[in-house]
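Dropping the structure in here first, questions after.
Shown here: the complex without one of its protein chains, the others still in place.
Up next is chain A:
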Amino acid sequence: MTSWRTPVGVLLTALMLFPVYWMINVSLTPMSDMRKSPSLFPVNPTTEGYARVLREQIPYLGTSLLVAAGTVVLTLALAAPAAYSLAKLRPAGRQTLSFVLLVAQMIPGIIMALGFYGIYVKLGITNTVWGLVLADSTIAVPFATLILTSFMASVPDEVLQAARIDGAGPWRSFVSIVLPASRNGMITAALFSFLWAWSDFLFAATLDSGGRLQPLTLGIYRYIGNNNQEWNSIMATAVVASVPATVLIVVAQRYVAAGVTSGAVKD
């Protein structure tokens, strides 16, 4: 009964992933073949696109890694203590804060970008990497706090009570009990913060377009903007930019699925 589903499933997945295949195919096509009618396979594969990525895009790549790593650190540093408080210390007003975090996730990025731009121009801090990190973190902090709150809420209260009786203060309980127990939540939050900061184009374009250090998304955008659009270089850069997402799918599938569903479905 289930036997027909496997081949159909493979076919559907192939169809769904066809654009991804096409990106790889084009990245290996020589420029001279680009304006001819396209062939389904890279018949004369070339690495000229990738060679150009290595020559020109390494600084962009480094900046993207730096920005994404910075965003992860900042996001977790803000979200983890707050989530601990919301889940376990339960101060008055926590419902209001959770509500604010939910609404914060709904604010369109373009509005945040314009607001940040106004502030950064006034303070003279446009085109800085840390300014970009601060802006990128706004995509991830509310999500990370909410998902960590639900992970930390599942740490049994009895364990924390026992620790308190043994003389552990709130900080001690946080570091030695709650943080280790919510490792999976930390990984999920870190994954998504990394991915969102890595993928960000809007904040980069508004806040860092004249910067000395620019992320890879702007590198691709520059290539597209060039008049002699060299699509194999564009697609080669796109392939490189897709590596983190692909790695995540392979090594951290269950964390990804947990992150997608956490906001929408209650178990």
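By definition in this document, a contact is a pair of C-beta atoms (placed from the backbone, for glycine too) under 8 Å apart; a residue touches a chain by one contact, two chains touch by 3 or more; residues count from 1.
By our rule, contacts and distances are computed from a predicted model.
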Listed names "[NiFe]-hydrogenase III apoprotein small subunit", "Sugar ABC transporter permease", "ABC-2 type transport system ATP-binding protein" or "Glycosyltransferase family 4 protein", matching UniProt entry of the absent chain: "Sugar ABC transporter permease"
Full-complex contact with the absent chain, from A:154, A:176 or A:246: A:246
Option from A:155, A:190 or A:234 whose C-beta touches the chain left out: A:234
Footprint left on chain A by the chain that the document does not show: 2-3, 5-6, 8-10, 12-13, 16-17, 19-20, 22-23, 26, 34-38, 77-79, 81-82, 84-86, 89-92, 94, 97, 99-100, 102-119, 121-122, 134-135, 137-138, 141, 145, 169-171, 174, 195, 198-199, 201-202, 205-206, 217, 220-221, 224, 231, 234-235, 238, 241-242, 245-246, 248-249, 253, 256-257, 260-261, 263-267
